[in-house]
Structures are given as structure tokens and as C-alpha cells.
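Note that one protein chain of the assembly has been removed; the remaining protein chains are unaltered in position.
Per-chain numbering from 1; labels A, B, C, D and E assigned in written order.
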Amino acid sequence: MSNLTHVDASGSANMVDVNSKAETVRVATAEAFIYMSQATIDEVLAHQNKKGDVLTTAKIAGIMAAKKCSDLIPLCHPLMLSQVDVDIEVQAEQLRLRVTSLCKLSGKTGVEMEALTAVSVAALTLFDMCKASDPNMRIEGMRVLSKSGGKTGDWQHPNT
Amino acid sequence: MSNLTHVDASGSANMVDVNSKAETVRVATAEAFIYMSQATIDEVLAHQNKKGDVLTTAKIAGIMAAKKCSDLIPLCHPLMLSQVDVDIEVQAEQLRLRVTSLCKLSGKTGVEMEALTAVSVAALTLFDMCKASDPNMRIEGMRVLSKSGGKTGDWQHPNT
Amino acid sequence: MSNLTHVDASGSANMVDVNSKAETVRVATAEAFIYMSQATIDEVLAHQNKKGDVLTTAKIAGIMAAKKCSDLIPLCHPLMLSQVDVDIEVQAEQLRLRVTSLCKLSGKTGVEMEALTAVSVAALTLFDMCKASDPNMRIEGMRVLSKSGGKTGDWQHPNT
Amino acid sequence: MSNLTHVDASGSANMVDVNSKAETVRVATAEAFIYMSQATIDEVLAHQNKKGDVLTTAKIAGIMAAKKCSDLIPLCHPLMLSQVDVDIEVQAEQLRLRVTSLCKLSGKTGVEMEALTAVSVAALTLFDMCKASDPNMRIEGMRVLSKSGGKTGDWQHPNT
Amino acid sequence: MSNLTHVDASGSANMVDVNSKAETVRVATAEAFIYMSQATIDEVLAHQNKKGDVLTTAKIAGIMAAKKCSDLIPLCHPLMLSQVDVDIEVQAEQLRLRVTSLCKLSGKTGVEMEALTAVSVAALTLFDMCKASDPNMRIEGMRVLSKSGGKTGDWQHPNT
Partner (left out) sequence: MSNLTHVDASGSANMVDVNSKAETVRVATAEAFIYMSQATIDEVLAHQNKKGDVLTTAKIAGIMAAKKCSDLIPLCHPLMLSQVDVDIEVQAEQLRLRVTSLCKLSGKTGVEMEALTAVSVAALTLFDMCKASDPNMRIEGMRVLSKSGGKTGDWQHPNT
């Protein structure tokens, strides 16, 4: 059975020591989807054509959130991200928006939580900006897509 | 077609004026699920029986995140939440944990984004604490369950 | 000579008591300018026509900063802003962008520092996004344009 | 025409990859001025002689703000500043205070935004502490004075 | 036995509902002491006489920390403090500095945690600024001195 490194001998959570880990270039990508009604997708598309503000606002929110990851997740280490990308694709036929992120740094611990935090807050921002139009929206399929660097090396989610 | 109140005349995002809205008691509830492998569920269950740390850590993270909502979501108003509850239920047969939240305040704007932020960060914290065991986890079904108070009054998600 | 209310009897700074002040609707507006080269203005204009990202990013940064004002300015009271607007106008002939803001709340203390913080951080964000093109930029003319509400009532900067 | 590295191929803002940049010692200095009435300058001078609180409070606010730069400016990288100095000089004859800052680190990206954030928030704090005396104050001439380190090497603002 | 309101029926921590509490003016005061060597006290006194920077820096840090209380203490409600005072007295004969604070607001919950956070961070700042001179310092006697307002009315620590 795998070994949960965040739990100390007495069973209490701690921010584990990563000092002895190797400093390598680490990249992680993540994704999430937000499902909305046809009318709301249409509104987003119309705004995107005109100004793109809904998408840009969500994108900026996602980038800023990646930098706050260790403030939000109790046992995440503070990190100096060297890159954060967030992209949002309107997949109108599936009645959804796809949010993806990429985080990168040269460091001693992985950045998948930063990548997940970015897609999470970008999706919540889309929710906030569209909720007057469709309060029934759902955020689905939030997961890590891939990781590279560190001890485990390249990893990809089996369903990609 | 519904009216997106976050977009001004020139199409740019702003934090809209809620000053003239009525101050009423407002409550919102939200939920999210995190799916994991049998082995990882077993580990969480074992810890829950012994110490409950994974669940308590995620719960605390969710509560603290609700208070940061307006820091994370660009157009959310700063609010003085009078109550935040986060609960996590292990639904072992479905191979998932269910995170629910309730936010409440007496104010001029709703608290559904706070409730969503709480379940989102609680779920991300569960992800962080279990990812050494199962990196393939997915967060699904994040949505608002119900709202009360304000102009719209009582609202419930149609699929509940 | 006017009375600096932020300094206590022994000369040390404190966050003064505003509890006995009347709760009224308070609005403040502020402005700032950023001067840049013709080539950099042209780039902003070209992006604005295509995507508007530089301007939207700066606008979002300004709105979010208004909400952080009491975190940044030591003696500012925490406030629950009911509205924040930030606008950016390209004044190409004067080789500058004009950033304006409006903050509003119903409360016991004014919001001019929030309005100034919004234009300040929006202007810094414009600087950040354009500095690769023109490192010589200058931010000028940052000031409060008007205030209303509170004991002093309506006030307008004499040079407007 | 110069190349704006913060804008990706599709025109949307991202926090660009600095991982391949060289790690060198980087220093940046910045300045800003706040203009005020003779009576307000006199008050600051009197307090400075007695306690120095207005100036010390603004100085501390500027130092703390430099550390928050990547929280405020959406596309700034998180950095580990090794030094932040903020100084404030009363230039009574010009009816102004001059705020200067110096930021330093050994890293992969420059620190001019940190230096600008420091002078900006120090100047806003001076504004906050003096606004009861003179609400007409203006913040002017905020700019980067010099940079060293990195690919571009030593740079100085042409008007110094 | 008293009733711990922060623990829900299932024993898990939550941010309890204060919405039905009466909104009254609430004040709390707190204190803490930091003990240091004679040489370090002498240095503080000398600086105090000349500039007062150590004391002013600690005071500003304490005021700013009071505003961050609900960010730091998981189950504290966000509050809009109407007043924060922090004072530091050099008690040279006892080889200590006494830090006191007063927090005030009109609200539904008490402000003793804000008052304690203020003295705690002010004392830590004194520690930081004096630790090069005396690393053996101790912070002692941190407690709430008095509270007023709310259901319990006026309360004073029995040993005052």
C-alpha cells in the first residue's frame, strides 16, 4: 500500500521535509470543465467575440491563484513558480468550457497542486461571471493531466 | 436572455454596485465529490477511524478558503460571513468523498461563491493529502445546491 | 492648522476609532496617468483592438487591489466595498493612458484610499505589461478626484 | 518593434517562463514624489522632528508591499527578495516628499516591479496619513531609476 | 461544564453562526511582555530616544496583524474593526517591554482574538528586531485584559 508522506508517526498532519529532494525542472498540467446552458454558452461566445472579458478575467484569476496555492492548501510548500499558463476553450457543442493550466519551476517538489488550484479558481471565476445567467452550472473532471521532473519522472493520467 | 450584471456598458468587467440591494439573511450550500481508488479510500477510512486528520485538515482549509473568496474571485464583493460549515462524508461504496458546505451572512449579496470556494479548496486539500497514494483522482460535481435570501428568495438546484 | 487624526497624543500612529461616525453612502473617484513612448502606445492600441488583454488585465488588477487596501495601508480600516469600477482610456495624442476608479460603500469612513489603491495597482500592471517595450515610462498625476458622503459631504479636487 | 513577452500567441496574458534565464544578482531602484501644501509639509516636518512616525509608517508599508508585489501584479513572478530599502526625504522647498526604494535578489527575473510597488504603497501611506490636512495632494514622477543584472545588464533611466 | 461553541455535534470544528447575536459595541484589550537583557533594553531605549523605530515598527506590525486575525485563526469571523491601538512601554527596571492593544467594533462577535493577535505580532516584531542583540528573549504573560459588549457584558481578567 502506498505511503502517505504528509502524515507523521503520531498520525498528525505536517508539512514534510523536501530539503533533501533533488532540484529539478518540474512541470504539471491540469484541467477542469464547467458545464452551462446553451443560452449561457452563447453569451460567453458573444462576449468573447466582442471583448473576451469573461475569459480573460477567469484566466487572470487562475494565474493569480496558482501563486496563492501554499496559502490555501495547508501542507503545500511555498514555491517560486517560473511559469503559469491558463487557457480556456469554449467547447460549445458539449455545452462546456475547458480550462487547462501549466505550472513550471525548478525546485524540490512538484507543482500539480498549483496547476489544480489554477484551473479551480479559473472555473470558479467563470461560474461567478455566468451565474446570473445559469445558476445550475457544474464544474466537472478536475484532475492532473501530466507531471514531469522529480523522482517519479514523466507521468501522465491514464485516461488521456 | 438573462442579463449578466458583471459586464458594464463598454463590455468590461467591474465589481457591480450592490449598495441598493436589501440586507437580508442569505444562506448558500454547495457540494463537490472527489473520486479515488479503493486503496486510497481505505487509507482515508483508516486515518479517519484513528485520527481524522485528513478530513479535519481539509475541513479547516475549506473554512479558511471561504473567508478568502473575494481575494480569489476578481469580481466578488468582500463579505463578513457569519457562519461557515464544511463537512466531508466518506462514501466508500461509490469510491468517493462528498464535501458539502454552508455559508451564511446578513448582507446585500449572496454567498454561493463562498460556499463553492469552500468545497473547492477542501477537495483540493483532500487531493493534496491523498495524491501520493492515488495521483489519478478526479474532482467532480461541484455545484451550488441551494440559496435563500435576497431578491430571488429560495432556490434549489433542479437535480437535488 | 488641520488636525491629523491618525496620530495619538504621544505622537504614535494608530488606527483611529470611526465607530461613532455616521454610516452614510460614500463614493470616491481617483485618477492616474502612465506616459509611454509612441511605439508602446501603438502596441497597446493594437492589442486593444485585437484582444484588449493589457487593459483588461490592468483593470482586474486594480479592482482586486481596491479590496486589499486595508492590507497595504497600515492605518486604513477594513471596509466592505459595495462597488469598484476601474476604467482605462488610451489618450494616444498625449502619449499616455488615463486610469480612473470609483469606489462606493455604505459605511463609517471614506473610500478615497481604496480608489487611489485601485488606480495605483492598475497603473503598475500597465507598467509591468509594457516595460519590455518602454522601460522609461512614468506614472503621473495620481490623485483623488472627488468624494461624497460623510461629514464633509461633497468634495471635488480644485483642479478638475 | 519590441516584443511584449507577457502576451502568448493567441494574444492572452500569461506568466511567462523565466526558468531558462540566468540566475544573477539583480538590483532595481525606483522613485516617486508626493506634492502637498506648505501647511502639510510643515506638519510632516514637525512630526519628523519629534517622532518620525509618518515617515516610518510609510517606510514600513513600502517594505511590506514590495514583498506582496506578485500578489498584486497579475503576471509578476513570486520572488525571494534579499533586500528592500525604502527612504523618504522631505524636500520642503519643492513642497514635496521624495520616496525612493531599492530591491535586490539573486534570481532569474528583475525586481523593478517590486521597487515600484514599494514606492507606490509608501506614497499612498503618506497620502493616507496627511489627507486630513491636505486632500489635494498628488503623487507624481513614479518611475524606475536604474536596474542591474540579467541579460540587459546595467540600465539607467535617461533622465537622471 | 462550559459549552465549547466551536465544536459541532459530530465533534468537528466549524465557524459558528453569529448571525442571531446582537450587534453591540465591543471592545477588548490585551497585553504581552517581552523579556530581554539589560544591554538589549539599553539599545531599544537609545533608539527610542533617537528615532523610536523599533517601537514604531512593532506597533505598525501589531495594528496590521489585528486586521489579519480571521486569516490566521481558522474559526475567527471576518470583522470590520473600527479601531486598533497598540502601545509599547519600556519597563527597563523589569528588563521587559509591555505591549498592550485595544480593538473595537460594532458587531456580532467579540474582538479579543484581534487584540491578542495584535500584541502577539507586535511582540514577535520586537523579537525580530532585537534578536541579533539577545537571542534568549522570552514572550510572557500574553492574555486578554478586558472585554465589553455582547451577551456577557463587561469582563475583566481576575488578576488585574
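The working rule: a residue touches a chain if its C-beta (ideal position, glycine included) is under 8 Å from a C-beta of that chain, and two chains touch if they have at least 3 such contacts.
All of these numbers come straight from a predicted model, not from anything done at the bench.
Student: Going by the touch rule at the top, give the shown chains the omitted chain contacts.
Tutor: By the stated touch criterion, the chain not on view contacts A, B, D, E.
Student: Any idea which of D:K21, D:K68 or D:R98 touches the chain not displayed?
Tutor: D:K68
Student: Please identify which residue in A:A32, A:L79, A:C103 or A:A122 touches the non-displayed chain.
Tutor: Final answer for the missing-chain contact: A:L79.
Student: Going by the contact rule already stated, which one of D:Q38, D:S106 or D:Q156 would touch the omitted chain in the full complex?
Tutor: D:S106
Student: Which of B:I60, B:A122 or B:L145 touches the chain that is not shown?
Tutor: Final answer for the missing-chain contact: B:I60.
Student: Among E:V27, E:L105 or E:V144, which one is in touch with the chain left out?
Tutor: If we include the chain that is not displayed, E:V144 is the one touching it.
Student: In the complete complex, which positions of subunit D touch the hidden chain?
Tutor: 25, 52, 55-56, 59-60, 63-64, 66-68, 79-87, 104-106
Student: Using the touch rule from the top, list residues of subunit E that touch the missing partner.
Tutor: Interface with the chain not displayed, on the subunit E side: 1-7, 11-13, 32, 39-40, 42-43, 47, 50-51, 53-54, 57, 60-61, 64-65, 68, 71-76, 112-113, 116-117, 120-121, 123-125, 127-144, 147, 155, 157-159.
Student: What residues on subunit A make contact with the chain left out of this view?
Tutor: Within subunit A, the residues touching the omitted chain are 8, 10, 12-19, 70-71, 74-75, 77-80, 108.
Just so we're on the same page, only the chains that are shown with their structure count from here on.
Student: Spelling it out: a chain qualifies if it touches subunit B and also touches subunit D; which chains qualify?
Tutor: Shared contacts of subunit B and subunit D: A, C, E.
Student: Would you mind checking the shortest number of contact hops between subunit D and subunit E?
Tutor: The distance in steps between these two chains is 1.
Student: Express in whole angstrom the distance between the two chain centres, defined as the mean CA positions of subunit A and subunit B.
Tutor: Inter-chain centre distance comes to 16 Å.
Student: Residue numbers in subunit D touching 2 or more other chains?
Tutor: If we look for residues of subunit D contacting two or more partner chains, we find 12-13, 51, 53, 57, 60-61, 64, 71, 74-75.
Student: Every pair of chains that touch: which are they?
Tutor: Every pair of chains meeting the touch criterion: A-B, A-C, A-D, B-C, B-E, C-D, C-E, D-E.
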